[in-house]
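Shown here: the complex without one of its protein chains, the others still in place.
Chain naming follows the written order as A, B and C, and within any one chain the residues start at number 1.
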Amino acid sequence: MKVGFIGLGRMGAAMAANLIAAGHDVTVWNRSPHKAAPLAERGATIAATPADAAQGSVVMTMLADDRALEAVAFGPDGIAGAPALHVSHSTIGVALAERLAAEAGPGGFVSAPVFGRPAAAEAAQLFVVAAGDPAALDRCAPLLDAIGQRTFRVGDAPPAANLVKLSGNFMIMAAVEAMAEAMTLAEKGGVDRRTLLDVMTGTLFDAPIYRTYGAFLVEDRFRPAGFTAPLGLKDMGLVDAAATAARVPMPLLGIVRDHLRAAIAIEGEDVDWVAAGLAVRRAAGLD
Amino acid sequence: MKVGFIGLGRMGAAMAANLIAAGHDVTVWNRSPHKAAPLAERGATIAATPADAAQGSVVMTMLADDRALEAVAFGPDGIAGAPALHVSHSTIGVALAERLAAEAGPGGFVSAPVFGRPAAAEAAQLFVVAAGDPAALDRCAPLLDAIGQRTFRVGDAPPAANLVKLSGNFMIMAAVEAMAEAMTLAEKGGVDRRTLLDVMTGTLFDAPIYRTYGAFLVEDRFRPAGFTAPLGLKDMGLVDAAATAARVPMPLLGIVRDHLRAAIAIEGEDVDWVAAGLAVRRAAGLD
Amino acid sequence: MKVGFIGLGRMGAAMAANLIAAGHDVTVWNRSPHKAAPLAERGATIAATPADAAQGSVVMTMLADDRALEAVAFGPDGIAGAPALHVSHSTIGVALAERLAAEAGPGGFVSAPVFGRPAAAEAAQLFVVAAGDPAALDRCAPLLDAIGQRTFRVGDAPPAANLVKLSGNFMIMAAVEAMAEAMTLAEKGGVDRRTLLDVMTGTLFDAPIYRTYGAFLVEDRFRPAGFTAPLGLKDMGLVDAAATAARVPMPLLGIVRDHLRAAIAIEGEDVDWVAAGLAVRRAAGLD
Partner (left out) sequence: MKVGFIGLGRMGAAMAANLIAAGHDVTVWNRSPHKAAPLAERGATIAATPADAAQGSVVMTMLADDRALEAVAFGPDGIAGAPALHVSHSTIGVALAERLAAEAGPGGFVSAPVFGRPAAAEAAQLFVVAAGDPAALDRCAPLLDAIGQRTFRVGDAPPAANLVKLSGNFMIMAAVEAMAEAMTLAEKGGVDRRTLLDVMTGTLFDAPIYRTYGAFLVEDRFRPAGFTAPLGLKDMGLVDAAATAARVPMPLLGIVRDHLRAAIAIEGEDVDWVAAGLAVRRAAGLD
């Protein structure tokens, strides 16, 4: 399939490489052009503008935040209105997804955010959460198969997928908060944190999220950041915006946002978002 | 081994039956004597008093709350000071565990609370969290093997096990709160709750706790209660007492306790503790 | 002084009338022109555009929210860059105040939000919180004296005044939350809400805010709204934005925002912001 790919950060570059490997005809664009070079070596065409990358069947975007995607979509030579079906993988807010859907070109618009860290992207093992017109979803299905291990269809309205993705990120932070509180209580009560984690992951909480983030917490491993606290705070702000619009009280979200703010205030802008758990320890007088 | 078992509710009766099945010489006692009859048919001796059940090598207790265990231990004909090693399986507070350890008889005291619902107890598939003197733990190890699938040793001081058990219950309620908030946001945003749950348990949250409690939430299945909200609120009160004593701020615990109170206030004393999630829905104007 | 006044809602119209009464030469503008007529009868000139109202010494603005002020300032025929000193009375966010200061014309920019309900505006009894260049503050001081009982100068950077105003609104909602929780506890414990309020305002909490909002709570008087819950939620969102930018955890703000969302979800968009207290009652099963 003739497909464009915009946004060649660590995640996007890996996804684009997997599309090439699957035999698709890929055109790439990135704001910093040097990131396109390694993909060109693998056979990708380099586009001069975002719009140029959106002249085929599908254009996929994987950008850092709402602002970056707005620039690519609605800025000069943007892709809004271009012929290709726009498949958006970025973690963006509900309001922007609604606007992208409303102002899409003839190809239409699909929201398809992903779960997974860069290693999963490289291994084509992402989970894709997709929403949009069923025919459009069918059209891009082979591409989604090329980047992920499984695609979940969650509705006909594209913002549904963004809501699910944001909810997932919220639930990760909620699990971090729960572990941090339990570990702090245990530690001050004389129980080693790792012991608590081993019991939890060995019984009721035998899920990757608890193993991965639990280990970060036990080891106070907050740098280098896999996903920074300010980016996490931005995502939680998108959840908050959705909750405000829908009139949904979310007290646990409030705690999570407070602890991300605290982590940044105390530790700096470069810590991993799991450092939210550090705010719990500090409030209990530890360290 | 000659072992006593006190407390023949649904959990305790199943555990005692498994001890008999494993070939141990079991003496049972229960405040309501009729519950002992089925075990007598399987070969158990019925004791006249708690103390009578504590004359062998080990006496195990599985009672509803601190008060019930205090009566059995320190009341008339209580087991405190009796020759047997006291192995306490009840979910009790840290302060009571400390007192039981301090006032134990020559056999000593081990805390060994369990994770698992009645079905797991019947199948001898409980998880046991044990703490106490290593020699005492070795002595009762065959008994713990007879009731559970795995025993975690978490320390030499018995209250450590209670702290781990209470932390686990807190983490369950934390997961319920996280799911309830995410599901409410999703539902008001047009995404079916079951869809959200399927994505979460199919990706990052592939753990029994999310599958089980998530299904209860999606189906608003709060009666009959597997574990009632007032009992859950009592347990969370034990966590709160430990957090107060150790000077540990636990804001997520505060939310959980508030939502258990709300669930009881709105729905009645007989609902399951997962109804804490209902408080989230109601606050968002649903139902 | 030759002064423009933009924004003739109930607050703005009263403030403009007081400027006329104090002998100033007032030019008014309002998006819905019919609201200007009563002021014209009192001697005001009606401007054709916002910019026309900003050709004198000072132009004062009193608008509903950030969006309305942005339209007046940066829209077609806007006042940004016009010769007059811009004195902004609206309750707006810190970020917008920074932009207004940065893009002000030769007259400069002063933030001067006010505390007080419409009755206080009519009686020229507002409290004015002002920040900006001292010389600019001196220039507009007679105008501020004409609309309020007292002006507090809180700094040289205009956004300081907005931060103080937003903090005040937050503290009002915090007092409402405190009263609502205490009243609900008292009521379910058999103590009349009015009795509790009388003791509090008769002892430690003898302040207008407790008397006024306390009475609303005791009487469940939420309609008609003096200040609607959605507007209150918007203001609390501005506090939240400032807290996010400054990395300040504000858990009480989180509660307040949740309860405003709940009040709107349960009761509708037209309730007073004091209905946040109703969310507390409902969560306790009352009504």
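In this text, a contact is a pair of C-beta atoms (placed from the backbone, for glycine too) under 8 Å apart; a residue touches a chain by one contact, two chains touch by 3 or more.
No experiment lies behind these values; they were computed from the predicted model shown.
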Residues on chain C facing the left-out chain by the touch rule are 94, 115, 127, 129, 150, 152, 154-155, 157, 159-160, 163-164, 167-168, 170-172, 174-175, 177-179, 181-182, 184-186, 188-192, 195-196, 198-200, 202-210, 239, 242-243, 246-253, 255, 280, 283-285
Which parts of chain A face the unshown chain closely enough to count as touching?
251, 258, 261-262, 265-266, 279, 282-285
Those residues of chain B which, in the complete complex, touch the missing chain:
233, 237, 240, 243-244, 247-251, 254-255, 257-259, 261-262, 264-265, 279
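Here is the rule we use: only the chains that are shown with their structure count from here on.
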Fit chain A to chain B (C-alpha, same chain sequence): the rotation, rounded to steps of 5 degrees, is 180
Chain centres from averaged Cα atoms put chain A and chain B apart, in whole Å, by 37
CA centroid of chain B to CA centroid of chain C, Å:
52
Flagged in chain A as touching 2+ other chains are 243, 247-251, 255
